[in-house]
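Quick one: this structure, given as structure tokens, is what I'll be asking you about.
Up next is chain A:
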Amino acid sequence: MKKSLALLLVLTLMLALLAGCASTGNAGASDEKVIKIGVFEPVTGENGGGGFQEVLGMRYANTKVPTVDLGGVTYKIELVEVDNKSDKTEAVTAAQSLMSSKVAVVLGSYGSGVSIAAGEIFKENKIPAIGASCTNPQVTLGNDYYFRVCFLDPFQGTVMANFALESGAKNAAVITQLGDDYSSGLGNFFLKAYEEKGGTIVAQEQFQTNQTDFKAILTNVKAANPDFIFAPSSIATAPLLIKQARELGITATIAAGDTWENTSIIDNAGADAEGVVLSTFFDENDTANPVAAEFVKGFKEYLKANPDSLSKNGGEGVAAVSALGYDAYMSAIEAIKAAGKADPEAIREALTKVTYTGVTGSIAFDENGDAKKDMAYIKTIKDGKFQFLKTVKVG
Partner candidate 1 sequence: MTEQTLVPVLELKDITMQFGGVVAVDNLSLQVHRGEIVALIGPNGAGKTTAFNVVTGVYAPTNGQVQFKGQTIAENFPRGKMETLYAGQNKGVYTAKVWPTPDLITKKGIARTFQNIRLFKNMTVFENVLIAKHMNMKAGFFSAAFHLNGREEEQMRQESLKLLEMVNLLDLKDEIADNLPYGKQRRLEIARALATAPDLLLLDEPAAGMNPQETHALTAFIRQIKKDFDLTILMIEHHMNLVMDISDRIYVIDFGELIATGTPEQVQNDPAVIAAYLGVDE
Partner candidate 2 sequence: MSLTTFIQHILTGVSLGGAYALIAIGYTLVYGILLLINFAHSDIFMMAGYFMIFAMATMPWPIAIPVVIVATVILGVLIEKAAYKPLRSAPRMSIMISSIGVSYLLQNLATYLFSALPKGYPTIAPLKKVFQLGPVSASLVTFLTPVLTLILVFILMYLINHTKLGMAMRAVSKDYDTSKLMGIKINQIISLTFVIGSTMAAIGSILYFTDRMSVTPFSGTLPGLKCFVAAVLGGIGSVPGAVLGGFIIGISETFLTALGYSTYSDAFTFMLLILILIFRPTGLIGETVTDKV
């Protein structure tokens, strides 16, 4: 019994090894000219849902622009996807595996924490990275190799504070997740901006990662009776927070940042989600930008052609992170073209000078590597759908 089991075990391992070798062997066999672009995104874990939407944007971009011509030679662009599992420890190995795949540039990641963690590795290996939706200032700060196509949390916090005050909310409560830099950071920026502009913060509550019972903190919020509740958090947390708040009879507007633009929140929170407000990078119904209109049309067709992607995307809606993923890919292509070669160092140089009109507006990077953006879209949930409310500009 034991012996045969042991044998089985060894055989499985051997098989695994063989398969592993085989799969890596195939990649090197083709003699086609290839430029590899790393996709460093979470497909599982806390941010798996959003991460996948971002990947979809990149995959779609790859079908739109699958090759690039450099000096008369056509190079095929190959996406090398790794899953960082929304986990910093995994992120390091995942990033390392991208490095050993010899990618020229990296795209991602959804979730600032993993981007920060991997940033050092990209920097060390001198591989430029383009973040799509990581909004924490720490991602690009002090890292010459990290760029991003989205706006930053201080900006987003200010936008939401402006919006709250404009809509007549004089008192606000802030709920943040402990140990999460996105949530704590954004909450903090909102708090500062809101108080600076004359609002009053009446309650400040925190909850722990994986906590699912928010009744205690919500009871406190209810007692403070705010007009506006700002609760930036993950997609997983959102429906729970919304439903429990409504159950306790809280009627104030609940608002959050870009992460909440995900249909799973509407699916899970149902009618309670009505009236929720969030800021985001992009609106699919914004027809002012022709690039965006074209992207939305093409992306929807791409989704329809891939039923699996469609179901994981949660329907036909075009998420802002997909648009950002697309823009990140396109900025990379622009930079490769400008550099004229697939050398990472040259691409990094080129990125500092790239200007490109993307789906989410015009993109150029400042000295930190952040996209210069001055506008955010505010959306609300109405009739079970995300609806464009207004745009907010901050000077």
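The set was built so that all candidates are chains of the complex that A comes from, given by their letters.
Methods note: a contact is a pair of C-beta atoms (placed from the backbone, for glycine too) under 8 Å apart; a residue touches a chain by one contact, two chains touch by 3 or more; residues count from 1.
What you see is a predicted model, and the numbers here were worked out from it, not measured in a lab.
Among the chains 1 or 2 offered as candidates, the one in contact with chain A in this complex is candidate 2. By the touch rule above, chain A contacts candidate 2 in their complex via residues 44-46, 48-49, 85-86, 178, 205-208, 210-213, 215-217, 219-220, 222-223, 235-236, 239-240, 243-244, 247-249, 264, 267-268.
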